[in-house]
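Omission of a single protein chain aside, the complex is shown with its protein chains in their original locations.
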Amino acid sequence: MSKVIEGLYYSESHEYVRVEGEYGFIGITDYAQHALGNVVYVDMPEVDDEVTAGEEFGAVESVKAASDLISPVSGTVVEVNEALEDEPELLNKDAFGNWIIKVQLSDPAELDALMDAKAYESHCAE
Amino acid sequence: MNNKLYGNLIFELSKEGRKGYSLPKNNFGSYEIPASMQRAEEAQLPECDEMTVVRHYTNLSNNNFGVDTGFYPLGSWTMKYNPKINEEMAALPKFQCLHPEQPAATTKGALALVSLLERSLCELTGLAHFTFKPYAGAHGELTGLMTIDNYHRSCGDVRKKVIVPDSAHGTNPASAAVCGLEIVEVKSLADGTVDFDDLQRIVAEQGAEIAAMMMTNPNTLGLFETRIPEIAKLIHGCGGLMYYDGANLNPMLGACRPGDMGFDVMHINLHKTFSTPHGGGGPGAGPVGVREGLQEFFPFVSPYYGNFGVMMRAYAYILSLGREHVKEVGPLAVLNANYIKESLKDVYELPIDTICCHEFVFDGLKDKSTGVTTMDVAKRLLDYGYHAPTIYFPLLFHESLMIEPTENESKETLDAFIDVMRRIAEEARTNPDEVKSAPHTTPIGRVDDVLAAKKPITTYRQLKAEAQL
Partner (left out) sequence: MTYKYFPQTDADLQAMLQKAGVKDLDGLYAQIPESIRYRGDYNIPLEMSEQEVREVFAKLGSQNQELTCFAGFGVYDHYTPSVIPSLLQRSEFLTSYTPYQAEISQGTLHYIFEYQSMMTELTGMDISNASMYDGTTAAAEAMMMSVAAGKKANKVLVSAGMNPRTRQVLDTYALHQGIELVTLPLKDGVTSRENLEALLAEGGVAGVMVQQPNVYGIVEDFSGFADACHEKKALFIVDSVAADLAVLKTPGEWGADIAVGDGQSLGIPMLFGGPYVGYMCCTEKLIRKMPGRIVGMTKDSRDQRAFVLTLQAREQHIRRQKATSNICSNQSLMALFVTVYLSLLGKQGIKEAAQLSYAGAHYLCDELTKTGKFRLAYDKPFFNEFFVKYDGDVDALYQRFIDAGFLGGVKMDGGLLFAVTEKRTKEEIDNLVKIAAL
C-alpha cells in the first residue's frame, strides 16, 4: 500500500503541497512514484518562474512513461530541489521527503480546493 | 555468436596512420584552405583499413535479426518479404545519377515512374492524387493533416479539432499536435471499435470545430470498423474530413479501398504494404493520397519527390504482382493471421474472439497464475529463433501481444511458430524461471534500461570520459 501523510494538501493528479508559512513545497505522492516505476529524470522549472494552479510546471520520467507535473497552487518558484538532478531515484526512495519545487504562494485560498490525507486516500482507492 | 571478439566499436579498432580510402590526385595546383575558415580541433574519427571496416560491419550484422533471417510477426509493422529485384531496380545507375535540380527534360524516365506509381496507388486506394514528398508514415500523417488544415483555412473555416480513437497509434495525436491541431478522443467499445454513440455526442457538441477524424481500418486490434459508412457520413455532415492512417492497409488489398469507405485523405506506408525494406527503422516513404479537389492543398514538406529510391522499389513490387496477384495479398495475410489466432486461443487469452484481419491481439497467457508476462513470452521467442510480436500495444489490454504474420509465410512456418508458442505456454507452467530469465541464446541478455536513461552515454567521447572517472 502506498503511504499517505497527514497534514499535507493533495491534488487529484497526485501532487502534494506541504505548507510552511508563505511557502509551499510541491512534490509527487508515494502513490505516484509507485505508478511511475524507476524515475530517471525530473524536468524542473527555473527559480523565478511562475506556476499556476492546474497547469503543468515540469515532468517526471521513468524508462517507459512520462508524467506531467501539475501545480496544485499558484506562485513563484523560489527554489528547486537540485539533488534530483543527479539522483532522480530519490523520488522512489522517499517521495514525501524529497519535494521538487518550493513556491511562494500567491493565493493561499487555493489550498481549500485540495484534498486532505483522508480524501486523497479514498481518491487513490477508487 | 562472436560478440566477444567483434563487439568493439569502430573507434576501438582504429590505429593512427591506417586508411580505408583512395582518392584521385590533386591536379589543380596549390589551393590551400585558409586557416581562418578551418576548425581548431580535428574530428576524432577512426582510422581503419578497408577490410577491418568490412569485417566490423559484417559481424555487427550478425547480431541483427531481419525478415530474411526468420519469422518476424511484429504486429502493426507488416514485416513482409522485401524482394531482391526491387533492390536491383533502385540501384540502377541511370536513376542514381540524377540530381534533383536537373531540368525536367533530362529526367523524363524518373518523372514517368512517379506518375506511373501515382496512377497505381490511386487505383488501389480509390483516391485521385498522391504527393510523394513525405519521407515516412509519420511524415505522411503530418502531411495529410496539413492538407486538411490548408483546406479548411482556404474555406475561411477555423477547425482545429481532430477526432482520434483512444486505441490509435501514438503517432496520430503527436502528428496532430505538430500540425497545431487539438485531439478529441473518441471512446472504444469493449471490442475495440469506435463507440458510435460517443462519436455522435462529440459531433453534436463540437461539430463546427471538427477538422477531421483519423482512423485506421482495420483498427489497431486488427478488427474492421463495420460502421465506417455511417461514421464517414456523420463526419462529412459536420464539415469534417476523413483521414485514413494507411498503417493497416495490407489486408485491404483485394477487399476494400479507402476511397470507397468514405475517406478523403490517407497516407500509405510503402515500407509496409508495398514491400520496401524497413532498413532498421528507415528510410520508408509515406505518400499521401487525396480525393479530387484536395490536391491543391498539399503542403511543401520536403524539397523533391521524397525518398525516390523507396518509390522505385514499390513500383517494382506492384509490377511484379500485377493485377492478378495484388488482390491476393489481403486475403492471404488475413488467412495467415486467423490461422495462428485459432491455433493458439486455447492457451493465450483472446479478448475479442472473432474473425480478425491481418493481425490480432492476445492479452498474455491464458493461465495468469504463473507470473509469466508478455515481456517474458516475447523474450523467450527470441531463444527459439523468432522475432517477438509487438508487445504492450495497444494499451487497451495490460498484456497485449500483437501478432501479424503477413501473406508471405508458409503454413509450415506458422505451424512451427504455433508449436513454439504452445511450448512457451507449457514452460510457463513447468519452468517459469527459464522463461522469466530469457533470452539465453542471443548475443546479449536483457538490458538495463534504467542505467541507460539515468545517465545517458550516447557517444564514444562520453564513453571514454566515463571510463576515466
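Note that the chains are named A and B in the order they appear, and that numbering of residues resets to 1 at the start of each chain.
We adopt the following convention: a contact is a pair of C-beta atoms (placed from the backbone, for glycine too) under 8 Å apart; a residue touches a chain by one contact, two chains touch by 3 or more.
Just so it is clear, the model here is predicted, and its values are computed rather than measured.
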item: Partners of the unshown chain among those that are drawn; value: A, B
item: Touch criterion as defined above, residue of B:L127, B:I163 or B:A176 at the omitted chain; value: B:A176
item: Full-complex contact with the absent chain, from B:P165, B:G192 or B:P299; value: B:P299
item: Missing-chain contacts mapped onto chain A; value: 40-41, 43, 61-66, 68
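Operating definition for what follows: only the chains that are shown with their structure count from here on.
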item: Chain B - residues contacting chain A, complex; value: 449-450, 453-454
item: Residue ranges of chain A touching chain B (in the complex, touch as defined); value: 38, 40-41, 61, 63-64, 88-89
